Structures are given as C-alpha cells and as structure tokens.
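Note that one protein chain is taken out, while the other chains of the complex remain in position.
Right after this comes chain A.
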Amino acid sequence: MADPARDALGAAAAVPEPPPAAASPPEAAAAEAAGDGEVREAGGGSELKAEVADGEVRSAEGEAADAEEPGLQAGAARKVKLELKERKEKKQKVDEDEIQKMQILVSSFSEEQLNRYEMYRRSAFPKAAIKRLIQSITGTSVSQNVVIAMSGISKVFVGEVVEEALDVCEKWGELPPLQPKHMREAVRRLKARGQIPNSKYKKIIFH
C-alpha cells in the first residue's frame, strides 16, 4: 500500500478514534509522551510514553507513601507501589501486543476492506450540530466534554443498530443495502433487550 494516508491510518490503528480531530502520527506520538500513568487503553506503545508514565507513577506513589505513617506503613506502601508499577507495565505490554496485532491485520486488508475501515474510523457526527441539538433540549449551554461523550456514544449506538440490522438481513436471507424493514426489526430486538432507552411508558415492576 503506497498510499501515505492509508499508512497513517494503519499506524494510528492502535489509537482509538481521536475525538477532536484526526490525529496525525506526530501528534499521536506527542500525546503518548505527555500522557500520565493513568491511561489504561489509549494504546501507543512507544518507550518514551512508558518512561514518562513510569516516572509520573513513581513520583505520585512516592508522595502518597510519604503522606502515610512511616515505619510499618513504609514497607507496605513500597510493596503496593511495586505491584502497581508491575501491573501498569503488564498492561502496557498487553496494549503493545494488541497494537501489533491490529497493525498486522490492517496491513493485510483488501482495497475494499481498507475503504470500509477508513470510513469506520473517520466517520463522526458534527460537533456543532450535536451541541446545537443538546442545547436546544436543555436550554443552557453544555461543556465540550459533554458533546464529545454524546457524539461518541451516538456512534456506538448507530453501530449497534446497523450490526443488528445486518444480522436480521442475513437471517431473512436477503442482501445489503439495508432496508427499512431490517432497521425496524433491529430496533424492535434491541428494545426487547433494553438497549434502546425509552422513558415514555411507566415500568410496572411488580403486578
């Protein structure tokens, strides 16, 4: 694949879809370097990130240990510190493995699969429209994080509906493109599973 845009997408395959704007690789690397030890699955696997993260974890734990009573507590605190550090290192190793596997997978995609993957990663709801919609419902202004969170879960919601509709379509022995009847059946099934919020009808728990 000699397409530079595709390579960038493959390199960023480990990092989950960036919220504010598409992150170019240098920006993603910088983000990893500045990340603190609290990052769980944000991916990245550069040694720079691991060093910085470990340094911050160590200093944070050192302060916490000093705050406790010295003597008996110091030994236990040191052990906890070591355990935490080991766990974070293991988690980072697992992240690195996952990133490598993703890179291998993406590099073996066909042209059509790459197109679809690119659309999957890049598509997003426009922040302005979502913000306008939420503000028209609340009547007050909302913070940027709320818009980011809402856009994110809306995209997951769309994914759930589309995947269920594709299951329905396949089960009925038909082919995509999805038709409204598939979508409606998918919605009916998701509602039965409680995955679609519906606060219009009063729930009778005991009767």
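Definition applied: contacts are C-beta pairs under 8 Å (C-beta built on N, C-alpha and C of every residue); 3 or more make two chains touch, one makes a residue touch a chain; residues count from 1.
Just so it is clear, contacts and distances are computed from a predicted model.
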{"item": "Hidden subunit of the complex - UniProt protein name among \"Dynein light chain roadblock\", \"Trafficking protein particle complex subunit 2\", \"Transcription initiation factor TFIID subunit 13\" or \"Sodium/potassium-transporting ATPase subunit beta\"", "value": "\"Transcription initiation factor TFIID subunit 13\""}
{"item": "Contacting the left-out chain in the complete assembly, out of A:Gln73, A:Gln100 or A:Ser154", "value": "A:Ser154"}
{"item": "Contact with the hidden chain (one of A:Gly71, A:Pro126 or A:Gly173)", "value": "A:Pro126"}
{"item": "Touch residues of chain A, complete complex, unshown partner", "value": "15-16, 18-20, 23, 27, 30-36, 38-42, 116-126, 129-130, 133-134, 136-140, 142-143, 145-146, 148-150, 152-163, 165-166, 176-180, 182-184, 187, 195-199"}
